[in-house]
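Submitted below is the structure of interest, expressed as C-alpha cells.
Here we show just some of the chains, and they stay where they sit in the whole.
Each chain carries a letter (A, B and C) given by its place in the written order, and its residues are counted from 1.
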Amino acid sequence: MEFVANIVVTLKPSVLDPQGNTVKEALHSMGYNSVEDVRMGKFMELTISADSEQKALDLAHDVCNRLLVNPVIETYTLSLKAQTGGAV
Amino acid sequence: MKEQEVTLDLVLEHGLTEEEYKLICSILGRQPNFTELGVFSVMWSEHCSYKNSRFWLKKFPTTGPRIMVKAGDENAGIIDIGSGLAISFKIESHNHPSAVEPFQGAATGIGGIIRDIFTMGARPIALMDSLRFGKLSTPNVRRLLDGVVRGISHYGNCIGIPTVGGEIYFDPTYEGNPLVNVFCLGIMRHEDMALGRASGVGNSVYYVGAATGRDGIHGATFASEELNEKSEERRPSVQVGDPFMEKLLLEACLELLQTDAVVGIQDMGAAGLTCSTCETASRGGAGIEIELAKVPQREKGMIPYEILLSESQERMLVIVKKGREEEVEAIFNKWDLHAANIGHVTDDGMMRVLFNGQKVVEIPAKQLAEDAPIYQREFKEPAYYKKCKSEDLSAIAQPSSYGDILKKLLGDPTIADKRWVYEQYDHMVITNTVVAPGVSDAAVLRLKECEKLLAMKTDCNGRYCYLDPYIGGMIAVAEAARNVVCCGAKPLAITDCLNFGNPMKEEIFWQFKNCVEGIAEACRQFETPVTGGNVSFYNENPRGAVDPTPVIGIVGLIDSQDHVTTASFKKPGDVVILLGPIESGIGGSEYLAIAHGKKTGALPEFDIELEKRVQSVCLKLIRDGKIKSAHDISEGGLAVALAESCILGGVDSTALGASVDLPATSQRLDGVLFGERQSRILISVDPSDVMYVDDFAKNNNVPVYKLGTVENERLQISCSGKILIDERIADIAKVFRSELESCMS
Amino acid sequence: MLRFGVVVFPGSNCDHDCFYAIKQFVSKDVEFIWHKSREIHEFDCIVIPGGFSYGDYLRTGAIARFSPVIGQIREFAESGKLVIGICNGFQILLECGLLPGAMLRNTSLRFICKYIYLKTVNSDTPFTSSMEQGRVIRIPIAHGEGNYYIDPDGLAELKRNNQIVFQYCDANGNISDNTNPNGSVENIAGICNKAGNVLGMMPHPERCCDPRLGSSDGLAVFQSILKSLTVSQ
C-alpha cells in the first residue's frame, strides 16, 4: 500500500526566525500592517510504500528524527493518509 | 525562568568558586542578588576573564613600531600599514557551539568575529577558517564538516566578505570535539579608528540590531566546560545567525562612524549586554546606567537575568554624544534598524541596571570587568612526552612503493586540495583577491587604497604540538610566516586561537604553557607581535583532550604587485631548487600517521635561526625578481611539495611536471621524501638566475640544492640516479583534486 | 560622459565592486542609487548588482522587487534604456517580471564560487556588441541559486526571439551537461528581454575587469554597453 506523509517542520518558538522577521517587515512596508507575525518553516511530502498505516507512520517518524528534522532548533508535525488510486 | 535565592549551591552551579564568591561579596560590600550573581558568573567565566590563561598570555610580545592599538586593550588590535591606512584582524573559536549545531555554530562564529572587526571602525575585507575534524570515514564527522562549511558559506557569502583562506586537518583526536576557528581582517584610515569606551556624563547609550531573546544564556560558561551528555540538555543555548541583519548593522555602523557623533561602540558578543556595558564603562573610566524595559525583546516575560545574559546575535552598543541622538537614529532608520536609547553614561563608575525603574544591578564596572581573579595553574610534564621523543623509529619499514605512498598522501584529506570547501565560499567578492584559495601557501589581497598588498594564512599542526608543545608552538608561527613569505610578503603580526583541553588537568596545562612560550619566543624572533586572540579550553571528548592546537593567523605586507609569487611551477626548463636542509626524520609526520598509523617520534631538528635565514633569503630573492615560484614544504614533505607545484602549475589538463635527482644520502629515503623538517622552501628559477640564487643562499648561510628541472607531464624523483617515484601528473592530480569531494559525496 | 547608476538594496554586496569596476575601466561618471530613490531618469545605464538583497530570504530577489526604485527601473526599461542585472540583480529582474523564468537552487544544493567559461551566443545586444558571435570568456560565478528555469513554451519563445545571450560551456565553447554548473535549462547563463535592452546574467563581469585579479574578460560586457550607448547618443 502507498501512503503520503505530510510533514511540517518549524523552528521552536523561542528560536530566532530571521526569514520570518524579514518577510514580516517586508509585508509591513507593503502596507499589510495587519499581519502581526510570520514564521517560516519547511514542508515535505513523502510517498511511502508500507504494509500498514502504522508501519508507514513509524517509518515517517523515524525518518523525521533521523534526517529531516534538526531537534536542536526545530519541531515537526506529521500527518499521514493512504494514497488513493494505488501506485502513481 | 524564575529568580532564585542565592545560595552556595547556586554559586557553584554558576561555575564560580567559594573564594570567588567571597571576593564578589567584598567588592559589593554585600551579597549579590540573583541577577548580579549571573552577571559576575559570565564576566568571570574563563571565556570572558581568561582567569586561567592570562598570566601566561602576558608572555606574548605585543608591542612594535606598527602597533596602534595593543592586544587586549580593545576588541581587536590595530596595525599601521603606511599610507595613512591601518588593519585590524583577529581569530576566534566557536568550537562548542559547532559541535552541538555545526551549521548555526559556525555561522554565528563568523558573525561574531566580523563584529569584533567593524566595531574598531574597520571595514572587514577578508575571512579565513581554520578547521579540525575527526576522520572522514565516520558519518558524524562528515555531517559536522558539511554543516560547518555550509554555515560559514551561508554567513560569509551573504554578508559579502570573502573567505580567502584557511586550513583543515582531519585527525582522530578531534572526533566529537571539532575545532572551528574563524579569522576576520578589516581595513581603515587612521582617523576612522573607533574605540569601545563609554565616557562623557550624560551621553546616551544606544542598543541597536536584533531583538533580545533567550538565546545562548550561559553561552560563555558553556564554552568553559567540557562537552558531555549534559551539553545536549543545554542545547537551547544554540543561537541562530542572521547575516542580513549583520550586513545592515555593518553598513549602518560604518556610516555612523563617519560622523563624529559617536563616543564609543562595542559589539555584544559573549555575555551580551552585560559584557558590553561594563567593559565600555570600565575602559572609559565611567559608569553606565541602563533600563532593561527599553531593550527590544523578542520573547515575552524575560526577567532581568535573562535579558542581561542573553547572547542573541547581531547586536551593538553605541555611546552617542548628548544632543546628537536624532542624527544617529536617522542613520539607523535609513538601514531599517531599530535603535533604542536605553540609558546614559554616569560619573560614579557603577554598572547600574534598572528594570521598569527598579534597580536590579549595581556593581562597580571596573572591578567587574577587570578584577576577576588570575590563577597560576599547576602543570606537569605528561608521561607520553619523553616516551614519544625517544621512540626508536629505525624499525619502521621503508614502503614497497614510494609512488603509492605519494598518491596516498596526496589523497589524504588533510593534504588533498580543499576545493570542495573553498568553492562553497565566495572568495572573490570585494574584488581584491589576487591569490585565491588553493593556488598558493597563503591568500593575497590587493588594496584599492594603495599599492601594497596583504598576504594572510592560518596555521598549526596539532600533532607537532602534542609531541613537543614548545617546538610545536614555535613551528606554528614559523610555518605561518613561511607561508606568507612564499607569497612575497614580510610578516607583520599575528593573532592566535589557543585550543586546548581542560586547564585544571596539570598535563594539559603543561601543554598550554609550553605552546605559549614557544609562540612567544618565535614571535620575538620574527618580530611579529601578537595583536590579540582567543583561548578555548575544555576541548575534550570522552576519550580525552584534543591535541594542543594553537592556531596562528598571520598577516604580511607585500610592497608591490611585482613581488606576488605563487606555488606553481611556471615553465618547462626552469630549475627546481630547494632552499634549506634536504634531510629529514619522519617523527611526527603525516607519512608516519597515514602509512604506519603512528603518532610518535622526535620532531625533526628545528633551528629558528636557520628558519629566519631561509625566510629572509627567500623574500630577498623574490623582491629581486629571481624566483618564479615558491612553495613551503610542510605536511607530506618534499615529495608532496614537488607534486603540488606541478599540479598547481597547469590550467585544466595542461599540468606541468618535474624531473629531480636528489643527492646521495645515508639517511632513510622515506624521510628525505616525506619527512617534515621545517625551514624549507621549494622554488623554481629561470636557468639564467641559478648561479645568482645559489651564491646568494650560500653567502647567507642557507643550504641550497639544485634538484632538477620543470618538465611536462610526469613527476620523476630519483636519488643519485635511482628512480624512486615516476608518476603521470594527470594521475596524481586526479587523486589530489578529487579525494575530498569523493569522501563527501 | 555616460552616466551609470548602481542600485543599492539592503543586502546588496557587489554594489561597490560594480561601482569600482565601472569607475576604473568604463566611465568616471558612476553613482550609487539607494533603493528608496524615485528619480533615476538622468542615468544612461542602470546596474542591479549581486549580493543577497534582504538576505535572499523567502526567495532570491523576491522582497527587493517591492522597493520604490523598481517602479522607476520598470519605466526606465520600457523607455528603451539599458538595464543590466548581475547575479542577484538577474534574480530580481526575474522576480519583477522584466525577464521571463525563475531561479531554482543549484542542483548540487551548494553555493558555487569559481571561474567558468561562458559562450556569447547572441552578440547582437547592447551588452555584447563588442564581442564576436560565439566568443568564449572566462568569468567567475558565485551563487547558490543560479539554476535557471523556464517552461518549454517560454524556452521556445526565448529562442524564437533570440533572447538567450550567454550559455555555460568549456574552454573550447562546447556546451554540454558537463559544463553546466548549476542545472540551468540548456546551460542558460544570461538572457535579455524581447527588446534587447534588459540583460540578466548569473556570472560576474565586474569581478574580472582588472587583469590583476586573473582575468579581464568581463570588461567586454561593459565595453559593449559603452559602445552601444555612444552610438545611440
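By definition in this document, a contact is a pair of C-beta atoms (placed from the backbone, for glycine too) under 8 Å apart; a residue touches a chain by one contact, two chains touch by 3 or more.
Because the structure is predicted, anything quoted here is derived from the model rather than measured.
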### Query
Only one of each chain type is drawn here, so how many copies of each does the whole complex have?
A x2, B x1, C x1
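Going forward, only the chains that are shown with their structure count from here on.
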### Chain centre separation in whole Å, for chain B relative to chain A (CA means)
38
### Query
What are the residues of chain B that contact at least two other chains?
242, 244-245, 336
### Task
Would you pick out the residues of chain A that each touch at least 2 other chains?
18, 22
#### Entry: Interface residues, chain C side, partner chain B - complex
10-11, 13-14, 16-17, 20-21, 50-52, 54-57, 110-114, 140, 142, 144, 171, 204, 206-207, 210, 212-214
### Summary
Listed in rising order, chain A residues that touch chain B in their complex are 11, 14-18, 21-22, 25, 70-73
## Note on the structure
Given the complex, residues on chain B that touch chain C span 150, 153-154, 157-160, 242-245, 247-248, 335-336, 422-431, 433-434, 436, 446, 448, 561, 652
